[in-house]
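Note that this complex is displayed minus one protein chain, with the remaining chains in position.
Letters A, B and C name the chains as they come in the text, with residue numbers starting at 1 for each one.
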Amino acid sequence: MTKRTSLSEAVRSIPSGAHIGLSGFSITRCAMAFVREVIRLGIKNLTVSQCVGAMDTDMLVGAGAVDRLIYGGGSLDRFGLLANVNAGIETGTLLAEEYSSLSIAFRYLAGSLGLPFIPIRSLAGSDLLARIRERAGAEVAFVDDPFTKDRWLVLKPLVPDVSIMQVQTCDEEGNSWIMGPKWDSGEQVKASERTIVIAERVVPTELIRREPERCVIPNLLVSHVVELPYGAHPTSVYREYDYDADRIEGYVEATKSRDAFQAYLDAYVFGVKDHGEYLEKVGGMEKLESLRADPVLGY
Amino acid sequence: MTKRTSLSEAVRSIPSGAHIGLSGFSITRCAMAFVREVIRLGIKNLTVSQCVGAMDTDMLVGAGAVDRLIYGGGSLDRFGLLANVNAGIETGTLLAEEYSSLSIAFRYLAGSLGLPFIPIRSLAGSDLLARIRERAGAEVAFVDDPFTKDRWLVLKPLVPDVSIMQVQTCDEEGNSWIMGPKWDSGEQVKASERTIVIAERVVPTELIRREPERCVIPNLLVSHVVELPYGAHPTSVYREYDYDADRIEGYVEATKSRDAFQAYLDAYVFGVKDHGEYLEKVGGMEKLESLRADPVLGY
Amino acid sequence: MDYTPSELMAVSGARELQDRQVVAVGVGLPMVASLLAKRTHAPNMAILFEIGVIDSEPIHTGVGLADPRVWYRAKYLSSFVDILGTLLHRGRVDVGFLGGLEVDRYGNLNTTLVGDPKGKFRHMVGSGGANDIASCARKTIYIMRHEERKLRETISFITSPGYIEGGESRAKAGLVGGPSRVITDKAIFGFHPVTKRMSILSVHPENTIEDVVATMGFEPHIPEQVPFTEPPRPDQLKLIREEIDPERMYIG
Partner (left out) sequence: MDYTPSELMAVSGARELQDRQVVAVGVGLPMVASLLAKRTHAPNMAILFEIGVIDSEPIHTGVGLADPRVWYRAKYLSSFVDILGTLLHRGRVDVGFLGGLEVDRYGNLNTTLVGDPKGKFRHMVGSGGANDIASCARKTIYIMRHEERKLRETISFITSPGYIEGGESRAKAGLVGGPSRVITDKAIFGFHPVTKRMSILSVHPENTIEDVVATMGFEPHIPEQVPFTEPPRPDQLKLIREEIDPERMYIG
């Protein structure tokens, strides 16, 4: 059964106010084309979660589409900070629940396994925990280990309504390969009620069956499949293309003022009708070819 | 750093009374050569765990090397039952703690993640739970979910002293690929204090680096690497060789009486000095070649 | 009759499955029934094997889940934790499909031992994933031979809970779901919505209610109308005989 559809149709399946999990980590495998379409379609009041905050989230926050962020901190690596996320936290317009990488990963893991709660050693003695208890007290608790009687912090499972997964390869049913390290992608997808896969390429199921050990997302978790080359641009996709340093620097520059960011959105989101036009605008085939990953290096 | 050693030396690292986890599932990827060497060297009083009881465990139990078995049930598929395990349970000579596949997998998972306990929905309302509570009461308990107030069964982590992993391919440091479904192998290895890898072949680390997504066991978990083609015979190894139906039938026949089983051990364990002689005894290269897996089918 | 009782059981099992469902199956007749459904009316059903396999397309009959023949052409090869944890325990499995040694009137299943568990008994296979599937799937279907020693008033051991002591007792144990069908070689049973006692839904062609009841260890609920089970279609038989179990390992 084919689940192939357009980006626009996949995005329209997400109501305002939904909890979405995003696949980005800093500046790699970010759901950038997805985010641009969410902004274009005016979907709002989202809750976003991901282990390490990334460019996809920062742009959504900058566009005012996010009410609540559940994450473990993040940056754009050496390009800069998550300026929009940080501004939202500083001014109080964004409700940010800030954990660590493992505590978000464990919350997804608990969600993925149907566990009612999961114990963790992290966060103890930190101001992160103090803040989480103030702001999101109902999502952490303490339980006595019945075996040793030690007191353990336990976290509530995290279950996004939909996970948005940027992958290298999938089939039209949604069976997907993710190459490279997977950070929280596996747990996030399995925790989420459903998943939208955005793939560099859609291949015949026959190819998926040839290397079933590579399959990270079984199709039964997937509601929509969108084939969208360069869908993560300007961030990188391992073995496909490198990050576009110029464009990330341009983004960072644009996050320095509200006006500049609005101009950025006007140019790259509202000023183009779709992903194809966006790719033309950022340099077209010539630029994109220059980003193609070397097959040995993977970048 | 090479960890390559002989089977005998790897087995000698295990003291009598240790808790070992075995990689077998019924009649596939069973640590058979390992088990034969354990019996030959007279290591005793073992605790054995695995999700689904397999031929490796049954043979160890039949040889009187096991005091305690922690497992989720098992059989030799259509070849027969785990006759030695069953006899041990029926006569009371084997302390068997019987769970389900998922409850053992969750106990390994908790061990692998350093969780103090893990909640599970299985076992409730069954006689399995009633028995576990009688026999191993300190390994299960009930905890109230602090978020919903529901009462949940929780299991204690399961942490073998050493996991014995039959794999297809590894390097001399122990970085290992497991092809095919992995059943509980990943969680068992990561829960265990250390792992002995028994591989069909040892390849250069350079090859491991070419497909790092395939690596299931990072070398830092591995204490010994043993290269031992056909180490799982007469059980199968996916993509390497098929099970040897004649020899499994012979084993099943031998489990029908104590005398027959002793004769089996005398012939195939005590009557051969090592794995090489064993392979000669069961038919040598001609027989083994006939079991080689077809590269397309994988069996 | 141009089909065997096992073939009718497999076809009846297939009929219980719907397209797009997620089905966790054991080896044997449950596997035959699921593969048949997938090749006929339920092409988008997902078939899970606990060992870590999704949607394989075997072309040779395997001796059990441990046989790589059963994993052939899978789309996904993973682990117990993935299949039984992230799919089953997470609540994504619609139907669990199991065989069994003994079942009682409340659908409690025994695969562990026969005899007196505190005295003389014979140990069999235990749970494997059966307890997990019976505990966590939205519903469970059993396929087993119709014999007095299998359909018993009292079973020796509850490996996998059905409705436990009937009524609300399963819910009280914290479990959702429960058995929905027991398919034997003589009849198909359901469970009474309130008492949770086994109830005859249909008897297979050339069988009688009297014979069905006389060869069981307890008396099931018998509704006023008991139709005959729909027989297999020729295309279903052809698929079973030529493609799914050509070596007749499961279909006796």
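As a convention for this text, a contact is a pair of C-beta atoms (placed from the backbone, for glycine too) under 8 Å apart; a residue touches a chain by one contact, two chains touch by 3 or more.
Quick caveat, the model's predicted, so the values are computed rather than measured.
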| Any idea which chains on screen the missing one touches? | A, B
| field | Sole residue of A:114, A:180 or A:234 that reaches the chain not shown, by the stated touch rule | value | A:180
| message | Which candidate, A:41, A:89, A:203 or A:288, sits in contact with the chain we can't see? | response | A:89
| field | Omitted-chain contact residue, chosen from A:23, A:236 or A:255 | value | A:236
| Contacts of chain B with the absent chain, listed as residue ranges | 1, 111-115, 175, 190, 205, 208-209, 212-213, 215, 218-221
| said: In the complete complex, the non-displayed chain touches which residues of chain A? | reply: 25-28, 51-54, 71-75, 77-79, 81-82, 85-86, 89-90, 98-103, 105-106, 109, 120-128, 150-152, 180-187, 236, 238-239, 242-243, 293, 297-299
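Here is the rule we use: only the chains that are shown with their structure count from here on.
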| task | Between the chains shown, work out who touches whom and classify the graph as line, ring, star, complete or other. | result | complete
| remark: Larger contact count among A-C and B-C belongs to B-C
| remark: CA centroids of chain A and chain C: separation to the nearest Å works out as 40
| Centroid distance [mean C-alpha coordinates] between chain C and chain B, Å | 28
| remark: Among all residues of chain B, those touching at least two other chains are 121, 150, 152, 180
| field | Of all residues in chain C, the ones touching two or more other chains | value | 74, 77-78, 81, 85, 89, 136
